[in-house]
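Accompanying notes for the structure given below.
One protein chain is absent from this view; the other protein chains keep their places.
Right after this comes chain A.
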Amino acid sequence: MNSTEEQLRAAMSAVGDTLGQEDIRPLARPAGRRSHPSRRAALIATAASVAAVVIGVSIATGSGGSGGPRPALGSSPSARTTPDGAPPKADVLIMLCGRTSANPTCDRTAVTRAQVDGIKNDLMDMPAVRKVEFVSSREAHEGLLNGPARDDPVVVGGRPEDVAAMFRVDLRDPDDRRIVMNAFLGRPGVDLVVTGDGTALPPR
């Protein structure tokens, strides 16, 4: 008489053998909203400059398939414009996850209130940080609609919830951008971190 273990092995093996390699269908890549026309699916990121800044989101990474995040448009949150309409530039922008974020870290989920609070608190705890401003999706969307890109079809067709919320961060020393970037990249709720190239740009 076979031991219990042997009987068990034989039975499970027999069940397993009813499946062969030919029965395994290939893994289907989730298309999700990425396959929609990019002007709907694109995460519209707002930048700190009123000039229509094109941020090559796909620069070093490739956004994977059609309809990945398209170049972001510049705009100014309307409350913060300087006299000539240009918003003050932030040293670092922390773009937060939205439901249309293509970044797998975002898991197609908008950043939560708790995540926003956590990020804000941690930013304020950093000695390198001088000022933190949270820009909600709605505010950013308004800024786009009032900004120079307001006629762009991507903006016109975009909904408030498609526009990334973000933190605009001003530093005591602009050279500390990388510190902030490294601290928040990969953190749940964070989609992108955008920083300047380190060159001081004249105010417009």
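Keep this in mind: a residue touches a chain if its C-beta (ideal position, glycine included) is under 8 Å from a C-beta of that chain, and two chains touch if they have at least 3 such contacts; residues count from 1.
In the analysis below, contacts and distances are computed from a predicted model.
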Which listed name, "NADH-quinone oxidoreductase subunit H", "ABC-2 type transporter domain-containing protein", "SigE family RNA polymerase sigma factor" or "(2Fe-2S)-binding protein", is the one UniProt assigns to the chain that has been left out?
-> "SigE family RNA polymerase sigma factor"
Which parts of chain A are in contact with the chain that was left out?
-> 4-5, 7-21, 23-30, 47-49, 51-57, 59-65, 68, 89, 93, 102-107, 181-182, 185-188, 190-197, 201
